[in-house]
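A single protein chain has been omitted from the complex, and every remaining protein chain is retained in its original position.
Order of writing sets the labels: A and B. Residues in every chain begin at 1.
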Amino acid sequence: MELFANIAHGFDVALSPTTLLYCFIGVTFGTFVGVLPGIGPLATIGLLLPITFHLPPIEAIVMLAGIYYGAMYGGSTTAILLNLPGTAASLMVALDGHPMAKQGRAGPALVMTTLVSFFAACVAIVFIAAFAPPLARFALSFGSPEYFSLMVMGLIAAAVLVRGSLVKGLAMTVLGLLLGTVGQDLTTGTPRYTLGFYPLYDGLSFVIVIIGLFGLAEVINNLALGDKRQAFTDRVPWRDLIPSRKDLRDSRFSTLRGTGLGALLGILPGAGPAISTFAAYALEKRVAKDPSRFGNGAMEGVTAPEAANNAAAQTSFIPTLSLGIPGDATMAIMLGAMMIHGLVPGPQIVTESPDFFWGLVASFWIGNLLLLILNLPLVGIWVKLLSMPYSWMFPAILSFIAIGMYSLHLDAFDVYLALGFGLLGFLMLKLRCEAAPLLLGLVLAPLLEDNLRRSLLLSRGDPMIFVERPLSLMFLVLGVGFLMLVVGPAAVKWWRERRATPARDAGE
Amino acid sequence: MRSEAGRFAGGERMRIRIADHAEFWSGVMFVGFGGAFWWIGTDYDMGTARSMGPGFLPMVLSWLLVGLGVIVLAKGLSLGSAQAVSRRGEDARREAARSGSDPWLTARALGAVAASLIFFGIALPRIGLVLSVFGLVAIASFADPKLRWPSVIVIGAVMSAVCAGVFRYGIGLSLPMWP
Partner (left out) sequence: MRDTSKHTLAAVASAGALALGAGSAAAEYPHSEINLIVPFGAGGSTDIVGRTVAEPLSQRLDVPIVVENRGGAGGTVGTMAAANAPNDGSTIAVGTTSTHITGYLVHEPDYHPVDDFEHISLIAETPYVLVVAPDSDFESMQDIIDYGLENPGELNHASAGVGSTTHLAVEMFKDQTGVDAVHIPYDGNSPAMTAVMGGEVDFTFVSFPAGFSAIDSGEVVALAVGTRDRMPQIPDVPTVEEEGLDGYEAALWLSYVAPAGTPDEVVDMLHGEIRDMIENDEDVREALRGAGAEPMSSESPEAFTQFVADQLESYTPVVEAAMADED
């Protein structure tokens, strides 16, 4: 088959000693950078871009790509160990991964994320190799109305998937959307809710909010608990680092589902990876026999979003490579790097630069294999790190957060902003308000608003545009379906209880 | 609700009270945020259906948030017999005791973390990374009663060195190192 011949050719290119070396440098550097809160792949690739000017194109791109998915991987590690997610994607991994770490099961969680990442990446790579051009076409059929409806579905899924009450989940989503409107309005340029702070004109930075609400709030809470703090189980025997057979069984299907969702949604520029992790988590919770395990260290809650995240990380190269449309800021840098090296992305890149295209695809696979080899031994070290007394750990976490925030724009304002969200996050923790839906709202608000406005401009004010287009209608129906799945049984239960024990208050 | 109240009016005493503090105050928080966003948002242009203004979405969302907040708040209140109220209150208190924390420790944690970060923000551009990190560690250590000065100095020195190494020389951020 031609596909296999092509892939074989790709391995020829990618297995040359220099390519291999740069791939290794990329994933190693990416992993370590990903572990640091606040310093994402974007900043790192930006910093390393000048170095790649002097490299041949394939080596340069392979290294940058390695940093990209290496950082994704490292991000999951910090999210699980310290509840310090750096991206929307690793946020979902933290929801169940961190409880696992607290129960002394950080080892299995990390090993499983490594294995699942590798698996998801492999599947997604085959996906890229086989279908890149047609998939790019599919992404093009997504217009503004489709995006709007997809966001609505994603938001409803996020609101209903969290622990605790549905109304609170919805309220947190709406609050997130409102926070997402902070900054200059894209369509008219009106600054909104900036309170006169110039740095807010660009909106609230996601990293700042997530580090505040999760990382800082967690630190404050741990300190406030003092001796009552749930200590990490120390001295984990090596045997316990390995996932049990049950872990593997639990994650079989969740990994497959997550991979599928991630691979598909990853090709949508802009929103793909973030929505795919939320959707994967929501789906698992929905199909689980016992949804109450979620949020308390369910293995499926770790593997499904991790699989989705990594599959999406790979397939998000599809629009960049085959259409020249970068899906996010990181991809925009990658595109810039390619152009600096005279590579013009587009459908013809496969035929005109076969060395580059197939070499890159093969290097994805090799990079993920290197990540696997690199990270499995590291799991032991990461877990040992957790047995450090908290008194020694929190100053380190605080320093990393402070520097990470400051370095975003070289401005102390971001540190104070993170502190503000840290205090808010602590309050929300005390009030048992789950922060995850807020963060999805924050990410999606600008996209939601822009696509809503654009759709209405295109339809000249007719809201029917959302139900007249089949794809858009499908997403809306799915969203309403999600809501009914949760509201339906709850309403029935409420009604029964009310009739059975009228003396009790009905607001349960 | 009203009918229930009526039905039992002859029996036990009915009263409204906060049964679940977390629910009630969450509701208050949502209403507060919703109100604030609404109040500031009234300045923005609503636009038309065809061409939405910058104020449209914030207005709709603010109302939605206030509405949801009222529901949450109401769920935190309890209108029922004294017995039912106290039963729910008991649940909430048990929950609070399980996850609860010492007010003094909480205040210490909040104060120390806030002060350390504010110090860092002010200090970094002026006295450089090394001393700022050291200061941050020293101030933050007030949050933990178990930390003694010798350990603080060691942690501060180690963190300064690590941060300088990782961020300046490892990643190459352009941060000032020394005053």
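Quick notes on this structure:
In the analysis below, contacts are C-beta pairs under 8 Å (C-beta built on N, C-alpha and C of every residue); 3 or more make two chains touch, one makes a residue touch a chain.
The structure displayed is predicted, hence computed values, not measured ones.
Residue in contact with the omitted chain (choice from A:V27, A:I45, A:A79 or A:L261): A:I45.
Touching the missing chain, out of A:A412, A:L429, A:L448 or A:L478, is residue A:A412. Among the residues A:I242, A:V287, A:L458 or A:V477, only A:L458 touches the chain that is left out of the figure. Residues of chain A that touch the chain left out of the display are 42, 45-46, 49-50, 53, 140-144, 184, 186-189, 195-199, 201-202, 269-270, 323-326, 329, 332-337, 339-340, 342, 344-349, 409-410, 412, 446, 450, 454, 457-458, 460.
Against the chain not shown here, chain B presents residues 125-128, 174, 176, 179.
The criterion applied here is as follows: only the chains that are shown with their structure count from here on.
In whole angstrom, the spacing between the mean C-alpha positions of chain A and chain B is 23. Residues of chain B touching chain A in their complex: 1, 4, 7-8, 19, 22-23, 25-26, 29-30, 33-34, 37, 40-41, 44-45, 48-54, 57-58, 61-62, 64-65, 68-69, 71-72, 74-75, 77-81, 84-85, 88, 101-102, 105-106, 108-110, 112-114, 116-118, 120-122, 124-125, 129, 133, 136-137, 140-141, 143-147, 151, 155-156, 159, 162-163, 166-167, 170-175. For chain A in complex with chain B, the residues that touch the partner chain are 32-33, 36, 39, 44, 47, 165, 167-168, 170-171, 174-175, 177-178, 181, 185, 187-188, 190, 192-193, 216, 219-221, 223-226, 228, 390-392, 394-396, 398-403, 406-407, 410, 412-413, 415-416, 418-419, 422-423, 426-428, 430-433, 445, 448-449, 452-453, 456-457, 460-461, 463, 502-507.
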